[in-house]
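Have a look at this one before I ask anything.
All protein chains of the complex are present and in place, except for one that has been dropped.
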Amino acid sequence: MSNSAKKIINDPLTCADELFEGLVLAYDGKARKVGKRSIVMNDLRPDAPALLIGGGAGHEPIYHGLVGKNMGDGAAVGDIFAAPPPDIVLEATQAVNRGKGVLYLYGNYAGDVMNFDIGAELAEEEGIEVRTVIINDDVASAPTSEKDKRRGVAGLVPIVKIAGAAAATVDTLDELVRITQKAVDHTRSVGVSTKPGSIPATGQPTFDLADDVIGLGMGIHGEKGIALIPMCTANELAPKMLDLIFGDDMELNAGDEIVLFVNSLGSTHMMELLILLKSAKPILEARGLKIHHTIVDSIVTCQEMAGVSISIMKLDDELKRLWDMPCESVGYTKL
Amino acid sequence: MSNSAKKIINDPLTCADELFEGLVLAYDGKARKVGKRSIVMNDLRPDAPALLIGGGAGHEPIYHGLVGKNMGDGAAVGDIFAAPPPDIVLEATQAVNRGKGVLYLYGNYAGDVMNFDIGAELAEEEGIEVRTVIINDDVASAPTSEKDKRRGVAGLVPIVKIAGAAAATVDTLDELVRITQKAVDHTRSVGVSTKPGSIPATGQPTFDLADDVIGLGMGIHGEKGIALIPMCTANELAPKMLDLIFGDDMELNAGDEIVLFVNSLGSTHMMELLILLKSAKPILEARGLKIHHTIVDSIVTCQEMAGVSISIMKLDDELKRLWDMPCESVGYTKL
Amino acid sequence: MLLLVCDRVIAAEPELSEADRNLGDGDHGLGMQRGMTAAKEKLTSAPQESVDKAFSAVGMAMMSSMGGASGAIFGTFFRNGGKALQGRGELDAQGLALFLQAGVDGVKSRGGAAVGDKTTVDAMEPAAVAAAEHSGGSLADAITAASKGAEGGKEATKAMVAKFGRAKTLGEGAIGFPDAGAISVTVIIDAMRDFVLDS
Partner (left out) sequence: MLLLVCDRVIAAEPELSEADRNLGDGDHGLGMQRGMTAAKEKLTSAPQESVDKAFSAVGMAMMSSMGGASGAIFGTFFRNGGKALQGRGELDAQGLALFLQAGVDGVKSRGGAAVGDKTTVDAMEPAAVAAAEHSGGSLADAITAASKGAEGGKEATKAMVAKFGRAKTLGEGAIGFPDAGAISVTVIIDAMRDFVLDS
């Protein structure tokens, strides 16, 4: 067992399958395994459009842990850091479909786009209507003019939450697509990393980072961001991160209501998230933003990588109403 | 700033105060700061006995993140790894008391016991009735015959959840004490650690541990457990941990319903928790135990320490009814 | 031939993962290993009736076992390439050229990358061009030329800024490192060449 990272696993090559089995157990009978590696809720509203999410494993609890009541109807699960293959996507699609078509919602990574696209082609051959909304909330991964190149990061949590609430209430796939796309358009994130995680199969770090620097805007797999900057305090970091969001094209004006999500990428402790939240407060206040709901948690992760991200979703009346619905999943639950 | 552990903080000596400010923000106006460093819910049921929890900081989201609807009414917050001083306990006691007395519920550590006891003496001088239930779920910290010496670890989460549900429904402090003590009596935990966290103020590791061993039964501050054992697989670890629980005096018979809580001590990734859950399943099944509810999360932590714990709460009809109530807090929410 | 391809790719896991660690998330070798292990299983459990089926089977196995960018890319490469061999017998120089061209065309339309974008396409396209130039001659000559083409293409990726995949956000930072997927292409084509030359 190559396990230099001291992980509590069995076989480094079967981690995805084993964590998947564990995940199904964590759902206490509310969701079931479908096909090779998909998880699908048991009690789905009949005659409704379906929400299928998915992505690579190793980032738990996303995506597959966001299946649940008023959350995803199902998820297609890939191997560690690898998008789910088309046949898994197809199996999940068939299981969530209730005759009203399926929305694919996932992060903007080449592998996910290609595999979900092939899955969509296979599903359409079987007469299932498929639509796709791609999550691209990471403002640090491409300029405003090239939004289609941006990665999907922690903003996916409020986005899936809204899409799940929509899927639980609307009647048509068109409506579900419209609302979900709006949620994406209303969400921006920026992350920083302080330490790499490690790849289960090799024990190797996911990237290299010097002891005295942090990666501003770095992606959750160590993808390059804006710059390597000297390690700094929470008070120094908060404006650097928020300014990247404020500098983008999503208008944030005094009085706007937002959902604020401070996320740990894995081993950054909640103490630090809370201190960063405190550091962010005066900056958000100075803008006159009204925080409708705050999430401080570790939901979008990359193994034991250290780092944080801040996501902001701007609410309008429709999004706020959907936000206020309760939801339940292994990864995020709201009363 | 001495920050060899690369933490996102401002001043290593003000971490507790700053994370506390962030925590209050995370409650979105549902809870408020009281006195020096206590957090108390705003809408408390009138004429009801109160549940006050608390402990040292640096283990977030516990304890102070477990304040909320059908959870703790308030929490007294200490400095990093230090029990809250008596005057903070007193301030919190005064704020949560609604004329029906206050239950103190906290983990069995010398510092907590002494400071809460002094706090209780001060409160009683002011005419507030105080009762205490001490959490001592860690079977690895002392033999069955010396249960009063056992530490409180992750079992506190289901225990606070039950106590919070009880506090929301019962009318007398006696009833609250009875149910909470029952929750403690019905809960057992065991933990293992694979890597130390680090102390914010010094950047020093919280303990030392060789690369090829793990601490079976080790406490969340690195307190000694059963033994240092060679690093092993999840399939090997699950029975070692569960046997320590099964070997204790809480009867677990076929058909018994339990709450199962698999907890990360900080930087152990959820992938590993899920794999361990999968490894635990056949062992629990062989005993005929029925899992009523599973929690897989990182709620009882020690900075970026790595390791896991397994807690089992055995339900009877009363506990199950209380368990099934929804609850909401920064650290644990249930629909 | 395809079994040697599988074995070579499986053996190259560390090199491929390391290359992906420089530019991506470090798992490329693992994905390829998973795909080629599945392909080998499929090939050995039920020998395929024809060349085109064998190539397509490798593509199917890769596509459904790997996931990730390279699962779609190499799955498409072998499936589309395999389809182009339908109705043909033993692989010859012309077949090789057809296979490589159809394969790279499929990859280009699936992923949208062109030569110069620092992807597998940079190794596939020159290999296909070289094979086409030698499609009138012997298979040995054609595959040797294709191998050289792929190698040159892979080397060329070192100087490129990535436009696709995870490496695209590296910008200039990607310069100096060869693309992991392009290395995989050379491993595959080199294995085919060695098989042909040895038999």
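To keep things simple, chains are lettered A, B and C as they appear, and every chain counts its residues starting from 1.
The rule is simple: a contact is a pair of C-beta atoms (placed from the backbone, for glycine too) under 8 Å apart; a residue touches a chain by one contact, two chains touch by 3 or more.
Just so you know, these numbers come straight off a predicted model, no measurement behind them.
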**Fill in**
Contacts of the unshown chain among the visible ones are B
**Request:** Can you work out which residue in B:Ile8, B:Leu52, B:Met71 or B:Ile88 touches the chain that's missing from view?
**Result:** B:Ile88
**Message:** For the chain not shown, which residue from B:Pro49, B:Gly101 or B:Gly219 touches it across the whole complex?
**Reply:** B:Gly219
**Message:** Of the residues B:Ala201, B:Leu216 or B:Leu244, I need the one that contacts the missing chain.
**Reply:** B:Ala201
**Request:** Pick out the residues on chain B that sit against the missing chain.
**Result:** 13, 56, 78-88, 109-111, 114-115, 117-118, 141-142, 149, 151, 199, 201-202, 204, 206-207, 219, 221-225
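To be clear about the criterion, only the chains that are shown with their structure count from here on.
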**Prompt:** Which word fits the touch map of the chains here: line, ring, star, complete or other?
**Reply:** line
**Message:** Can you tell me which chain lies farthest from chain C, using the average of the Cα atoms as each chain's centre?
**Reply:** B
**Message:** Based only on mean CA positions, could you tell me how far chain A sits from chain B in angstrom?
**Reply:** 28
**Complete:** Residue ranges of chain C touching at least 2 other chains are none
